[in-house]
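Complex shown without one protein chain; remaining protein chains in place.
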Amino acid sequence: MVQTAPSPAATVEAAPRRDEFVRAFRVMLLARLLDEKFASLYRAGKIHGGVFLGKGQEALSVAVGQSLCPGDIFAPLIRDQAGRLAFGETILDAVRTYMGSPLGPMRGRDGNVHRGKPREGYLPMISHLGAMISVVNGALLGRRFQGKTGAVGATCLGEGGTSTGAFHESLNQAAIERLPLVLVVADNQYAYSTPSSQQFACRALVDKAVGYGVTGHSVDGTDLEACLQTVGAAVARARAGSGPQLIVAHLLRLCGHGEHDDAGYIDPKLKQSPLGRDCLKVAEEFLLQNQWADAKSIETWRAEKIKNIEEAVAIVQREPTPDPFKEDWRALASEHLGELRSENP
Amino acid sequence: MVQTAPSPAATVEAAPRRDEFVRAFRVMLLARLLDEKFASLYRAGKIHGGVFLGKGQEALSVAVGQSLCPGDIFAPLIRDQAGRLAFGETILDAVRTYMGSPLGPMRGRDGNVHRGKPREGYLPMISHLGAMISVVNGALLGRRFQGKTGAVGATCLGEGGTSTGAFHESLNQAAIERLPLVLVVADNQYAYSTPSSQQFACRALVDKAVGYGVTGHSVDGTDLEACLQTVGAAVARARAGSGPQLIVAHLLRLCGHGEHDDAGYIDPKLKQSPLGRDCLKVAEEFLLQNQWADAKSIETWRAEKIKNIEEAVAIVQREPTPDPFKEDWRALASEHLGELRSENP
Amino acid sequence: MSITYLEAIREAQARALADDPRVYIYGQDVGAFGGAFKATKNLAQEFPGRVLNAPISEDAIIGSAVGAAIEGMRPIIEMQFADFSTVGFNQIVNQAATLFWRTQVPCPITIRLPFGGTSGSGPFHSQCIEAIYAHYPGIIVLTPATVEDAYSMLLEAVAIDDPVIFCEHKYLYYHLKADRLPTEAMPVGKARIARAGRDLTIVAYSAMVHEALAVAEELVSEGAEIEVVDLRSVKPLDTDTVIASVARTGRLLCVGEAWPWGGVTAEVIARVATEGFGLLDAPPQRLNAKDTPVPYHPNLWSTHRPTARSIAVAARNLLGL
Partner (left out) sequence: MSITYLEAIREAQARALADDPRVYIYGQDVGAFGGAFKATKNLAQEFPGRVLNAPISEDAIIGSAVGAAIEGMRPIIEMQFADFSTVGFNQIVNQAATLFWRTQVPCPITIRLPFGGTSGSGPFHSQCIEAIYAHYPGIIVLTPATVEDAYSMLLEAVAIDDPVIFCEHKYLYYHLKADRLPTEAMPVGKARIARAGRDLTIVAYSAMVHEALAVAEELVSEGAEIEVVDLRSVKPLDTDTVIASVARTGRLLCVGEAWPWGGVTAEVIARVATEGFGLLDAPPQRLNAKDTPVPYHPNLWSTHRPTARSIAVAARNLLGL
């Protein structure tokens, strides 16, 4: 897959590490480019509703998606384009959901980041922060009831989301049941406009772990290699039966809360600090430095991914839009228990 | 107040300590006797609905009520008869609420442990566990807005209540706003029938404090002197501006969840362990040992309190019961915005 | 042999656990203790590992049920009291209720809500909140009024591929007895003519069915034949049966133990008025609890909710007696 010849520095032991890194980098790149495409479609008025990007969070996110195996469970959040792709989401599904295509997994009923395929262990978030964690717990419990072992469930949250009662109840629930849950918190310094100082008062978010009796991990979210290692280790621990793992990654959101937001409130000092580094650039430099890839291959990858994205967008733009007259307008699986009265005709 | 002559052991410095202890003991005794009266009224079918006792928790509870000053805020929970009395509740108010008297603070509209006088800083619990903490926060915030300083807000919870989202959100909220909140958790080993092992998985509940950035305190809840000291110190810290204080007391519930419950599920080993000691007996022995009181005075106190209780019950039993035709059946303070349609005539 | 409404609920759960390995029970104190009301008595012992105590975390309890349902399980969740479901509200109305519509993956969870007033239980252990769930799309809300329905509808609830709010009335738990469990049952979604009559239709559900039946009995001596319709399920609501009854009687009184604004009685009257207007010989009437929290003292409580006494007054008014 990697198109550069192994550099002298790359020993035999380094090869898997390199492969993993390169694989992750390529997904990050794709995620960034796809996010940028969504942003430009948004600016062009081609997307209804909000657009939420993961800029600056790709290293962490890809590490989560890539640490999971088929059969695992993943409930990503709004800034997880990279993790979604790494877990197996297709570009087409992402574009279809943003554009509201009836052929996408949400069929135009739900949109943007609210997408998933529950049957494939890929859970579609609802908007209420913290609400997906217990759903992952339940999926893991379900597996346990069925005697299926070995699977891990991962889910992502912002530091703002840790203030929800749902976060607390579900992490505690996972701890009591000793579920293989990996809860990944991206402390990106802001919840919308609210700085972390107005969100929690503990010295470090990871200090919460001890109060639940779960393992805590802290990681530099701008450093892909660190993310791969920390998340990989946490997933392995969970899989091995060590119970829930809480990962807190430190980084900065490098975009607005959504594309409608210019994020003028972000402290410039933070942008200049190590937290403000762009994980994609850092990873690219690392690649080049280690000669795990050269500039040309990176350009090739980029071009290739842009092509893939443009193709997907072109396909979706030719697809029909949802037809309200073909909708069954039924919220129940039990057809015979539906009601169709006093509604909009 | 103390009717025994100072023992030789009681030095001048010990006098305030002794007075505090004796005062607390007498309230504990009253609380226990009042609880017992409620239990016997319940068995006699004279109380509608449940009866919830604080047996085994009086030392902790009284320490909370007694550590507060007039002007402070207190939101007790179901096992806080002692704390309520120490904070200034009258026997009559307690009896009236249990009996549903229209002359009580809840006027028969609410009953048993759901009582308080918000205007006096004494907040009436709703049943939903954890829900009172943020109300205390808000009262403290209100004081802050009004420039009133120096007050502390205390509230009580069981270890089971720490599993609620409300506990988490409100403790975090208090920490962010650095409110003078004292949150007292009685880890009495069970939430109804559920043992602590099925309620949380951290090694010690007090380990939660660090995750909120608040001060944690741990105390033997069967030891009155320890409770007075620990709670007193925490209240003083809160008052001095050190932000929220989380106290976790270890003890055992020495009664059923309610009087309908024989608590057959309680592990006999726990009953035999130090946790299972009866704080009232321990305090009584301590009194006698230190010669801070003799058996005779304790008997006198007991008789006196029984008399007070019987008098109160006799009064309440002669009081009218609520008259539905005198009720205004209005849930709104804004009379002009009420509606009276399609209701039960 | 005789079996109570509460025992019927236990038996239905025992049978569901026995018949279907996908069923499990989760809730506070439902394990070895058998639940606050003993609705799961001995089930943990009879079905080891399938009846789990939960922490006091209603949000996480419901959320986890959705996750397990996605994986093919059929959880039965016990809320200790219906009133406490308000802290799990979001997971019910936004997570469970939307799953199928959003993803085509069914969400077969049954949430048992011990609900309704009993004397001395006060504002937070007495509520009838079926309407707030029925208002949301994607949820089925059942309100069995008999021992037989408690049993058969709970079994059906577990089999239904959607979230079911199962409102079991605490007053009926011990007060209602039957000789045996039913072997066949009306399907969910169908209302039942609890008593036939031709002068007035009283539509009721849950505990109020029994108050209505008492009134029907009482008013016989005054020459009135009252038909009592037991809704059984408030969502879906069997408008056809209600309207057919009104077609026979020409008069409608709808009784609910819940608060007035937007409750079952509003929905029933709105349906009859819009779809069966011409059948009404007199204005339809409704009777609800008073619009205040549920009071603690029995004197107040028995005035707050409709009773045979107040229903009889309304019925006589409607009948011109």
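By letter and in written order, the chains are A, B and C; residue numbering begins at 1 in each of them.
Keep in mind that, in the parts below, a residue touches a chain if its C-beta (ideal position, glycine included) is under 8 Å from a C-beta of that chain, and two chains touch if they have at least 3 such contacts.
This structure is a prediction, so every number in the text was calculated from the model and none was measured.
Visitor: Can you list the shown chains that the absent chain is in touch with?
Guide: Per the touch rule above, the missing chain touches A, B, C.
Visitor: Of the residues B:G165, B:G213 or B:G276, I need the one that contacts the missing chain.
Guide: Checking each option in B:G165, B:G213 or B:G276, the one touching the absent chain turns out to be B:G165.
Visitor: Touching the hidden chain in the complete assembly: which of C:P75, C:P144 or C:P284 does that?
Guide: Looking across C:P75, C:P144 or C:P284, the contact with the absent chain belongs to C:P284.
Visitor: Write down which of C:A134, C:A150 or C:V215 is the residue touching the left-out chain.
Guide: C:A134
Visitor: Over the whole complex, note the residues of chain A touching the chain we left out.
Guide: 47-50, 100, 106, 108-112, 114, 126-129, 160-161, 163-166, 191-194, 198-200, 265, 321-324, 327, 329-331, 339-345
Visitor: What chain B residues would touch the chain not displayed?
Guide: Per the touch rule, chain B residues meeting the hidden chain are 105-106, 109-110, 114, 116-119, 123-124, 126, 128, 131-143, 145-146, 165-166, 169-170, 172-173, 176, 330-334, 336-339, 341-342.
Visitor: I need the residue numbers on chain C that touch the omitted chain, in ascending order.
Guide: Chain C touches the missing chain through residues 59, 83, 86-87, 89-90, 93-94, 97-98, 101-102, 123-124, 129, 131-132, 134-138, 235, 237, 258-259, 261-267, 269-270, 272-275, 277-278, 280, 282-286, 290-293.
Convention: only the chains that are shown with their structure count from here on.
Visitor: Between chain A and chain B, what is the gap in Å from one C-alpha centre to the other?
Guide: 46
Visitor: List the centre-to-centre spacing of chain B and chain C in whole Å, with centres computed as mean CA coordinates.
Guide: Centres of chain B and chain C (C-alpha means) sit 36 Å apart.
Visitor: Report the inter-chain centroid distance for chain A and chain C in whole angstrom, where each centroid is the mean of the CA atoms.
Guide: 41
Visitor: Where does chain A touch two or more other chains at once, residue-wise?
Guide: Where chain A meets two or more other chains at a single residue, that happens at 165-166, 169, 172, 176.
Visitor: Send over the residues of chain C in touch with two or more other chains.
Guide: 55, 57, 59, 87
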